[in-house]
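With one protein chain held back, the other chains of the complex are shown just where they sit.
Letters A and B mark the chains as written, and numbering starts fresh at 1 in each.
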Amino acid sequence: MQPDKQNASLRITALVSVGKHPGSGRARRAEQDARAVEMAMTLAPEGLEVLHAGDPQADSLRAYAGMGLKRLRVLQQGTNADAVPALSQYLKQQKPDIILTGVRAESGESSGMTPYLLGEALGLPVVTRIAEIVSIDHGEANLLQALPRGQRRALRVPLPFVASVDMAAAAPRQSAFGPASRADLESQDIGMAVMDEVKAAWSEAPARKRPKRLKVVKAKTAADRFKAATAKSSGDGGKVLRDKPASEMAQAVFDLLLEEGVLR
Amino acid sequence: MILDWLLPILISAALLLAVAGMLKRISLWRAGQPEKVNFFSGLMAMPRRYLVDLHHVVERDKYMSKTHVATAGGFVLSMVLILAVHLFGIENRWLSYALLGALVLMFVGSFFVWKRRRNPPSRLSKGPWMRLPKSLLMFAVSFFIATLPAAGILPEAFGGWVLAVLLAAGIVWGLGELVFGMAWGGPMKHAFAGALHLAFHRRPERFGGGRSTGLKPVDLNAAKLGVEKPTDFKWNQLLGFDACVQCGKCEAMCPAFAAGQPLNPKKLIQDMVVGLAGGSDAKFAGSPYPGRDVGFAVGGPNKSITEGLVSPDTLWSCTTCRACVEECPMMIEHVDAIVDMRRFLTLEKGNTPNKGAEVLENLIATDNPSGFNPGSRMNWAADQNLRVMKDVKEVDVLFWVSDGAFDMRSQRILRAFVKVLKAAKVDFAVLGDEERDSGDVARRLGDDATFQSLAKRNIAALSQYKFNRIVTTDPHAFHCLKNEYPDLYPAGQKPAYEVLHHTTFINELVKAELLNLSEFKGGTVTYHDPCYLGRYNGEYDSPRELLKELGIELAEMERSGFRSRCCGGGGGAPITDIPGERRIADMRMEEVRAVGAELVAVGCQQCTAMLEGVVEPRAEVKDIAELVAEALVEEVSPAPAKSREQSKVAKKPLAEEVS
Partner (left out) sequence: MSEDIIRRDPRAEWIARNRLHPLHQTMQASPAETRGPSGLIRRNPHAVGFIGPNGIKRIDRMNASGPATVGGRRAAGAAKEVELPLHRVENPDYYIAVVPDMVGGRLNGHDKDVIGQAHKLIGEIGGNGAVLTIVFGEHREEAFDKAGVDRLLHLQGDEYEGYSPELRVAALAQVEKEYAPRYWLLPDSVAAGFELGCRLAARIGERPATQAWQVGAEQTICRGAGGTSDITRQTPRLLLLAEECADQIDETRHEVLPVELVGTVAGHASIRDCGQVAVDPNAIPLAEAEFILSAGNGVSDWAQFHQAAEALGATEGASRVAVDDGNMPRFRQVGATGTWVTARVYVAVGISGAIQHMQGIGQCDKVIAINTDVGCDMVKRAALSVIGDSSEVLAELIRLAKAHRQEVVENAA
């Protein structure tokens, strides 16, 4: 680990939510939030606070604590309350150097607005989808932002700031049962609960399967129509080339690679 | 005569020092955690445990058992008589003759020990252990000569002072090794610790032909979960480590060792000894952990084991196959120790290697190791018209499907078994979505919290219904249900059913002539005993009988029955996947090849997966259920009309897929 990776005086708050397993729908630690905690733990094990606004009894919060946290702060709220006002009020007082969140929550609205609303409320810059905080110097952080397909963009942003952590960030350490069951969940009644009234009017149901849009070829010519009708649908079995010269077969592979646009 | 006064002094000095050493040793053990044992009955049972149970294991090696009887018997007898003759000076010619006889016996035994040690196999430790036969011989010879005058065979002053000095030196050597060394950590320690270990064994059920293989539950409210330091072991586990004779039988059996993974059960036990007594492994004179040098491990009673003494990789290499435990003449429990240490790594450190963390997370979130939607557990049986307990409530046989439900290869085994059940018109049903992973993998990976949670929920599901027996195709689930769940039943409750492996059950069906089987046609077949069926549950016969019923003449592998070699699939080893030089499954397949088998019959989906993971060309792998299903002769009678109830169950909509 580089020496500048750990920063004694750095104060980081990682915001965590109650996740939801996509298969079972069961509550768990959210994957991105856990990565935020991991990032904070490697960067500033001393100046780390893990914060949740919601129900302090939620068992899945302990899964974060199991990563080795001594305590976890919970701003006590009902399930229908809006988390942002509570969080921003608390963070305004605390003024951490870095606020880390996930990109999108796994349960509830999962709109991904939290970091932006916090940034707006606190007047802080927001960096999206970071994969790594490379270093911090002169009051500025050098970050790597995750772009699709393993690409990265280097950014530099002054402290303090809000950042959402991408799945490309280092995987979170395992949550261990012992520390999880022993950590302090410091519940704090902040005396404010802004009811989320807009949400109350919504209805939520299990996701319906969306049919994939059929590739309707609006044939402009009879030839197009013919082509569309006879084209092999991509679903059934693959094409097999055999007993041909290697050069010819390699060409077929190469053409497919070109068509898929993976060659640069 | 010098010896007349010197001998009693030497003997009493050796005895005194030995007593002091023993007290010291006992205090080392007592640093371990308390564990209730029945002292009195344990001590009373000890001779029998030694003479019958331990001897039963040693007896597998006739040469060794005979030499040991001669040496140990001769020594114990001579020691008693030496006390009488030389310490208390009882002057009885017959007593002296008896002593001479005992010493001769001991001499003969030691001679054969020495002979065997001239060219020792690699599993044996060298170092002090090479000295031991010489010390034994020296003891026997010295005392023999020293006793001759007392027996009146030689004159009192025979040999003069030269001989006396020589004899005194020999006696010092002999007593030093055998009496002093016994208490102060020499090779003879095994006699002292071993005897007490037998008396205070943590699994007394193992004696008298019993079996005790289930892991002990962790108290999840304890301040520390699992074993971090030697003193976190139970005191009688520490005692057990000290009983090791470094015979290396465990090493010779260990699949991980053979595969070149960094595990050697013998070294592990010796490292535990280093840990409990403090120091380094520099004096260890046996085979190292493959790929690791000896001499760098240091430990102490209150030092963390995995920081300096034993590498976590060593612990994670174990497949929990129990081959070592089965083979150990001292009845040491390696697997308990390994899992105890894994528990600390998983439950306290969160350091389960490789895919371990992911699998545990999946088990917590979805009750299956691969993270599938728990609502899709019955998808495999969409076309099977299985009855579900929720609907039938009461049934003769509950078919425990296991996580094979999610794996395409295992599903073939499940379907085959269903076919057999139906052919025999067994009244059976499944738990369906109420079934969860048995917790086997979680427990072996050290996550007893998840195991207990799964087990308790499974028990709650089971408790809702009435059935006589559970039958499963998965030996791991079989073991958990049969041997480990009873510990987790709510206080005062006990499982009211029998648990059977499908090979046992099918064998019963065949014996009851409920199945109509045709002869197996095919090449040479061998049978691979799954560890969790064989060594864990003692079921070696049913699969063999069943294969015989099919007309199969087995070509048995060299390692079969209780000496079967693991496929490499147990204990979460495929998940933690510690690199070695070879794959355990490849070695096993090599053994299959060695007997010329074209087909290897197994009784476990995990073995199937592991053995089929060996690259082709190789023998075909089939579960016994598949072989039986293939051999079924369909009766011509029309299929019984399905009740409406049944088909409704099958058509029950499965959870909607989410895009």
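Going forward, contacts are C-beta pairs under 8 Å (C-beta built on N, C-alpha and C of every residue); 3 or more make two chains touch, one makes a residue touch a chain.
Owing to the predicted nature of the structure, the values given are computational and were not obtained by experimental measurement.
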item	value
Identified contact with the non-displayed chain, of A:Gly66, A:Pro96 or A:Gly119	A:Gly119
Residues belonging to chain B that touch the chain removed from view	354-355, 407-409, 574-575, 577, 579, 583, 609, 612-613, 615-616, 658
Absent chain, residues of chain A that touch it	20, 22, 25, 104-113, 115-117, 119-120, 125-129, 142, 144-145, 147-158, 161, 168, 198, 201-208, 210, 212-213, 218, 220-223, 234, 237-243, 246-247, 249-254, 256-258, 260, 262-264
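As a convention for this text, only the chains that are shown with their structure count from here on.
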item	value
Separation of chain A from chain B, taking each centre as the mean of its C-alpha atoms, in whole Å	45
Chain B residues within the chain A interface of the complex	220, 224-225, 346-352, 356-357, 360-361, 364-367, 371-375, 447, 449-450, 656-659
Chain B-touching residues of chain A, taken from the complex the two chains share	21-24, 26, 28, 66-68, 173-179, 181, 206-210
